[in-house]
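Here the complex is missing one protein chain, while the rest keep their positions.
All chains are identified by letter, namely A and B, in their written order; residue positions are counted from 1 within each chain.
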Amino acid sequence: MFVTYIRGVIRVMILFLFGSTGEIITEKSGHLNMGTPGIMCMGATGAVVGGVIYLKAIVDPTTANGFLAIIIPMLFCLLFAGLTGLLYCFLVNTLQCNQNVTGLTITTFGAGVFPFVSNMIGSDGLSILSSSFYIRIFPKAFCEANWFTQIFLSHGFLVYLAIIIAVVALLILKKTRVGLSLRAVGESPATADASGIDVSKYKYIATIIGSCISGLGGLYYLMVMNNGALEYNIESFGWLAVALVIFSLWNPGIAIAGSFVFALFYQLPKFISSSGAAAQIISLIPYFVTIVVLIVVSLFNKRETQPPASLGVNYFREDR
Amino acid sequence: MKKDRERIIRISRRTNLKWWQKILIKAIFVLVAFLMCGVISSLVSPGSFFDFYEYMFNGTFYNTKIFVNLLWQAGLLFVIAIALTPAFKMKFWNIGAEGQCLMGGLGALIGLKFIAPFVPNIIALCIEFLLAAIFACSWAVIPAIFKAYFNTNETLFTLMMNYIAMGIVAACVVAWSTSGSSVLGVVNNVNHEGWLPFVESFGNSYIFNILIIIGASIVIFLYLGFSQHGYELQVVGGSRNTAKYLGINVKSVIIRTMLLSGLICSVAGFLMVVGASHSINETLVNGRGFTAILVSWLGEFNVPTMAIYSFLVSFVSIGSSNAAAWIGYSSTVSNVLTGLFFLLIISSTFFVNFRVHIKLPKRKKNEETAISSKEGA
Partner (left out) sequence: MENNTNSNIEKAIELIGITKTFGNVVANKNINLDVYKGEILSILGENGSGKTTAMNVLSGIYAPDEGKIIVNGNEVLIKSPKDSLKLGIGMVHQHFKLVDVFTAVENVVLGFSKDDTSTLSHKNSRKFSLKEAAKEITLMCKKYGFELDPYKKVYNMSVSEKQTLEIVKTLFRGVDVLILDEPTAVLTPQEIKKLFDVVRNMKKDGKSIIIITHKLNEVMEISDRVAIFRKGEHVATVETKKTNEKQLADMMVGEKINLEIKRSEPNNPQDRLFVNNIFVKNNDGQMAIKGVSFTARSGEILGIAGISGSGQKELLEAIQGLRPYETGEVTFQNPKENKPVTFYHKTLKRVKFLASMNQFHYKDGTPVSFKGMKDKEIKELVNEGKVLFNKDEIVDLKGLNPKEIRGLGIRLSFVPEDRLGMGLVGNMSIIDNMMLRSYRHGKGGFVDRDRPKKLTKRIIKELDVSTPSAETQVSKLSGGNIQKVLVGREIALIPKVFMAAYPVRGLDINSSYLIYKLLDKQKQQGIAVIYVGEDLDVLIDLCDRILVLCDGHVTGIVDARHTTKDEIGLLMTKHEEVQ
């Protein structure tokens, strides 16, 4: 029972982790991307489109090649999410539009596109493709060996990918020249610019890579959490992922732990198997926890735990 | 370094745009947005370009009833945008209108369900509104208190409050619905106790609701533009230190303004429940709280401009879902087109604020041409 619960927690946690790692990278460049929920929707849309294209090509879903079944939806997912990130960045960086408004619009847009496109092209056979995604990467006997392997080592590859991405992001931010430059861009773009860093380039690349990572969350949601069935509830997950960024103090390492905690609460109603009104109330716990975290973070105001100083502010070099 | 790497496009900030040039730029983008709607429709369903507009107008202007429905939907969006505006002017980024309206609706429904059958109608309406106001205001004031005293991030706080409100409403619906159907039927369906009166000649129309919205918008217009409170909240938004310098109590201004925001949200919730659906579910507000943020922002916190945007957005949204139904594709297209509409309006702000200079490579200087809008200079 407990093992199943924690396994379920890890399943949900990965969605949060994709979303918030992507958003952290974006925010480190000074872009407060409230479009992340929409970008996750776009990622899911890409996965549907890629999946359907592959299914059409092979005609019979049962003959699907495991590798192609993964790689094609994934490429389309990255393409869709990346292009949406590019659109966001073009609007706020090149066209200097307001970040909050643009982000919210992207969310509206993405949340509309996902059901619209998947209704239009249908999703028959996606569930068969999805099995390639949650196939375990370790041998079955090994996975079932004991509680530890059951909980931590019996997942599909996307789970480990998410954690690897978070760790790599952490190392890049803390240990490399690129990370230093990116942090500088988010803290003070004028300083970065005067130091010879191409601010626009960094903003574009960080936003697009961040969006791609968030978009993978959409793929994960579609293929792993819902086994290829079309569910349109990504938006609320997306917002929790955005909230998780604050919880993580803009640190992808803490985001791993944070997403676990969020998922722990998210799965609680299932664990204590309640139903009816009580279940509704219990499912609110993650939101309460987020609020408590927000308050606690605001109570302990430390210099190092602050958001990037120029978060949400557009940079235009010639402004005086 | 070679000469040929010289930049071709250069951007500079604009300072001298006249009001009509601004309107012209925006109008061009609105037109482009409308054109895009048709283009998308013909992409989805080839050959439907002109049909799309026909159905779009049919769904919004066909007869009085349909038109009043458009006005009501636009009004609803408008009143929520208005509710957000005082907070935005104070630079308090309240994105919790969704939850505040929903809680207002819940309050009104409690009055409708448990009190209205036992008291005269006018008293029932007052009680319903009072309950709506208490619920919505408390939803708005909780984040405000934390913002005022601990500077807690209000954006995510209000966002989380939305989901909590939805959960509470869902729980109430489950608890109140008979036989566990998880759907609450129309309350007081027989004798209409506690319903807002409706004008028979328009059928079950929303004239009364629209009048209340107009009233609320006038109040906010005056409050923002001419009252001392409205002035104070702008000072707080402009510079906290200046507000302190004048001895304005920043904390109380924040809380007071959010109470007002909640109050107007409660009007929206009250009208949705008592004046329209007479029932509730967690998707009662249906994303209007978010759309209203965009309306308020793009309307530059100016009440008349917000009215125009609310109308246009509702027109696109209702019209396109009608067109989708007739042409035969998913009605979720209305979200896509609304998103697209906003994206184009947002892009237009660039051309209002900036000027693009294009320097053609081979020619010598002094031949810079300014594009971007139709002004001669």
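Here is the rule we use: contacts are C-beta pairs under 8 Å (C-beta built on N, C-alpha and C of every residue); 3 or more make two chains touch, one makes a residue touch a chain.
What you are looking at is a predicted structure, and each value in this text was computed from that prediction instead of being measured.
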Can you pull out the displayed chains that the omitted chain is in contact with?
A, B
Consider the whole complex, including the chain that is not shown, and state which of A:His155, A:Arg183 or A:Lys203 touches that chain.
A:Arg183
In the full complex, which residues of chain B touch the absent chain?
1, 3, 5-7, 10, 12-16, 226-229, 231-232, 234-235, 238-239, 241-242, 244-248, 365-366, 368
If the missing chain were put back, which residues of chain A would it touch?
175-177, 180-181, 183-184, 187-188, 190-198, 303-304, 306, 309, 317-318, 320
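Here, only the chains that are shown with their structure count from here on.
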Can you give the whole-Å distance between the Cα centres of chain A and chain B?
27
Report the residues of chain B in contact with chain A in the complex, numbered from low to high.
11-13, 44, 93, 95, 146, 150-153, 155-157, 159-161, 163-164, 167-168, 170-172, 174-175, 180, 287, 290-291, 293-294, 297-298, 329-330, 332-340, 342-343, 346-347, 349-350, 353-354
Contact footprint of chain B on chain A as seen in their complex:
87, 91, 95-98, 100-102, 104-113, 115-116, 119-120, 236, 239, 242-243, 246, 276-278, 280-281, 283-284, 287-288, 290-291, 294-295, 297-299, 301, 316, 318-319
